[in-house]
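Missing here: one protein chain of the complex. Every other protein chain is in place.
When the chains are written out, they are named A and B in that same order, and each has its own residue count from 1.
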Amino acid sequence: MALEDFVSFIVAQAIAGLASAASLFLIAVGLSIVFGVTRVVNFAHGSLYMLGAYIAYSLVAVMGDSFAGYLLALLLAAVAVGIIGGVIESTLLRRIYHAPELFQLLATFGVVLIVQDLTRTIWGPDDLFAPRMPGLDGAIDILGHAIPTYDLFLIGVAFAVLGGLWLLFRKTRFGVLLRAATEDRQMVSALGIDQRWLFTAAFVLGAALAGLGGALQMPRQAASLSMDLSIIVDAFVVVVIGGMGSIAGAFIAAVLISELLAFGLVIFPQITLVLIFLVMAVTLVLKPSGLFGRPEFLTAEDVRNPDPPLQPSDAIAKAGWRVLLAWGLVAPFVLGEFSTVILTEIAILALFAASLHFLIWGGGLITFGHAAYFGLGAYGAGLAVFHLSAGMAPALLLAPVAGALGALLFGWFCVRLTGIYMAMLTLAFAQIAWSIAFQWIEFTGGDNGILGVWPSAWASDPTVFYYLAFLVCAAMIWALRHVMFSPFGYTLRGTRDSALRSSAIGVDVMRHRWLAFTLAGAAAGVSGGFFAFAKGSVFPEVLFVSTSVDGLVMVLLGGMQSMAGPILGAIAYTEIQTELNRVTDLWQLVLGVFIVALVVVLPRGLAGLSALLVRRRTS
Amino acid sequence: MSVLTVTDLAKAYGGVRAVDGVSFAVEAGERVALIGPNGAGKTTLFNAIHGQVQPDAGRVMVRGAETTGQAPHRVWRHGVGRTFQITATFMSMTVLENVQVALASYHRSALGLGQALRHRYRDEALALIAQVGLRDAANRAVSELAYGDLKRLELAVALTNAPALLLMDEPTAGMAGDGRGEMMKLVDRLVADVGVAVLFTEHDMDVVFGHADRVIVLDRGRIIASGAPDVVRADKGVRAVYLGTYDDGAVVT
Partner (left out) sequence: MPRMNVRYLLSVLFGALLTTLAIASAHAQQGPIRVGEINSYTGPLAAFTVPYRNGWQLAVEEINAKGGVLDRPLEVISRDDGGKPANAIKFAEELLRRENVDLIAGTFLSNIGLAVADFANRNKTLFVASEPLSDAVVWSKGNPYTFRLRPSTYMQAAMLAEEAAKLPAKRWATIAPNYEYGQSAVKAFKEVLKARRPDVEFVEEQWPALFKIDAGATVQAIARAKPEAIFNVTFSIDLAKFVREGQLRGLFKDREVASLLTGEPEYLDTLKGETPEGWIVTGYPWQAIKEPAHRSFVDAYQSRFDDYPRAGSIVGYNTILTIAAMLEKAGSTDTAAMVAAMKGLELETPFGPITYRALDHQSTMGAYVGRTTKVDGRGVMVDFRYANGADYLPDDATVRKLRPGN
């Protein structure tokens, strides 16, 4: 009897897991197809999923009274999202396929912001819960457990989509072309196919699948404005575990993760958040290109647009740096009291951005998880105050140590991978750190954070604290810059340009990258420590993916190919956010439009603006 | 003591034996050409010697020290320089900086955080650059160089550790006729001047028979002939292998 109970429970739990897997698969597979064909890491995929849900909600309200009408509403929502995807592709992405990968990421991040605010404007802020699907609104009994019929329908749809995609990719000319583009881009152009058409088609297909995934959620969950970001990270995890570009991989990874969660919550109800990132980390460590990924995606060497050689500062550039330094020193006297607070934040974020820039530009090491080291620095300082009653000075000294140790640990794994897989592993580690900070309440204070992390008495005046932060951060930025010119920095640049050549001249590429990680981690840790004292508190948010994205946006906004880029990016991003907020509720929309426009018009960032102006003038 | 000794080296991919029990040695000052039809296993053999792929069996010794299975950066410490079929250089640096980075590695200061690299090993680097005839291009960005000059740069970089052995994968691939001759003359001169041994693969039979002291012919992972160019050229087995791959005349003349 007990055994029967147990078996039936296992079966019921497995079915529940499969139903979740079905949703996850639909979202992940679209992302995977888009990445496979266009190589664009589409951050806005979650937004398309959200749009699918909202559009389906509205259509269901009009026509969802019967099974057929409801089904039609869901399908029409998918079609509508496919069309929206086509518009995004042909108006935005098409212009930036030749831009560096990270710029594409930034552009899609801009789309996320725009869609978020537009959705709120159109549908309002309330969660919208659609009625159940007529005909599939009950449950059937399986081994004594009531299993919703819609769950079974959803599982059926997932298999149908899997089968349909298999047929499409194996049996149609279009599918064969998509596969060819995924496996070997040169081949497609050699065949004389219009790549633009193929890319648009792939994006429309991916968007429609995301829209379908969102629409199919309507009978299960409410449409809400948090759907976009909450799904996108999970979708990336599935795609990476399955292997970028692999449809079967996405399916198997979705099932793997969903079943792990379904059974994991029975045994460890508290750690479900960490579980999927642990699975991803373990998968990538054991199988660096995911379960079904192809190693060729691993080549990170990009020789299309080599950077110009590094130039030491000449007299005018030196003068520029001095003006910036001098401005930083006199600004508190010129501007008001509040400006000191903003300037402090800018100085801190500039160091954070510079440490990220050091990795990306200096070493070609793309990370989506740089928040980990910033956050560890902040928590290092905060926990020192909280648990050890440490003063500001020792706490600030602990910050880079915490950042460096985290980077040392995470970096050891991450440098074994390259390209997008490395980026995703860095994200996994950052999210694991975030989950721990969020849920280990006894030690970290959880979501309520660590309070009372205020500067010591001697630095409690905002101006004094500003000078401290400014001088330390400026010194650190200068040090990072110095490192780029040192043998270590040049060798790191070499590993970015050609890992093959580097190892052929005796450079241990992995060790070199590992040390670069650690160095950047220490620098990010310093900025995190100052951030904690500037805000007087530390919250898990500092470790969250949004902090990593903020860092990337600052770096890209400022311009990658200039040492001044991260500083300009930190200034612009902080100011825009602060000032827009005063003016409008729709500041995300404005910021998103600004970012998208910037990527299209100024792919070299703000630092490239001056270069552009000069070119205009001389031509 | 041979500069390079390869003993019973084997590497299979799936069921395909890319390198199947290969043994040979290269002596100081010797230019050895490794030839064979496409898919004969030349590149795999090169990569196995250089440490990019792990051999399944066999040994590799460089100047009497075992290097089997060691990573390329360790093999390099034994005095092995390498150039690639498709050049691998640091595209975002100048010619001079490319060589300086390699010299920093040679002088074990690649981890140095102190003095800027551009002030270090300058004269040494310039001398190497002059040696390959790129003196005038020292401060040019590598991304601006012609392909032939990239090949020269690779050679200069490969010489930074005063190698005993140069592994050159298709040293003249992608170059025009004149360039090929010049490149190989450069190699000949280096061999004469510093006594380095050169193991190279090459498709151009003029280059092979004009510049190799010895030729090793590989087919389906095995050595089917080895010896002086004239001897190999006359070998019936070699001719059989090359029928259909190269026209008969190319081998015979």
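Following the convention adopted for this analysis, a residue touches a chain if its C-beta (ideal position, glycine included) is under 8 Å from a C-beta of that chain, and two chains touch if they have at least 3 such contacts.
From a predicted model like this one, the values you see are computed outputs, not experimental measurements.
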Omitted chain's touching partners, listed by label: A
Touch criterion as defined above, residue of A:Ala262, A:Ala281, A:Leu356 or A:Ala395 at the omitted chain: A:Ala262
Residue touching the undisplayed chain, where the options are A:Ser66, A:Thr172 or A:Ser313: A:Ser313
For chain A, residues in touch with the removed chain: 9, 12-13, 16-17, 19-20, 116-117, 120, 124-129, 131-132, 138-139, 145-148, 150-151, 220-222, 224-226, 230, 258, 261-263, 265-266, 269-270, 272-273, 311, 313-317, 319-321, 323-324, 327, 331, 335-339, 341-343, 345-346, 438-439, 441, 445-449, 451-452, 454, 462, 531, 535-537, 539, 541-542, 546, 562, 564, 567-568, 571-572, 575, 577-579, 581-582, 585, 587-588, 606-607, 609-611, 613-615
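Just so we're on the same page, only the chains that are shown with their structure count from here on.
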Separation of mean Cα positions, chain B and chain A [Å, integer]: 42
Residue numbers on chain B that touch chain A, as the complex places them: 50, 52, 71-73, 76-77, 81-82, 84, 88-94, 97, 100-102, 104-106, 109-118, 120, 141-143, 157-158, 160-161
In the complex with chain B, residue positions of chain A that touch it: 303, 306-310, 312, 482-483, 485-491, 493-494, 496-498, 500-509, 512, 515
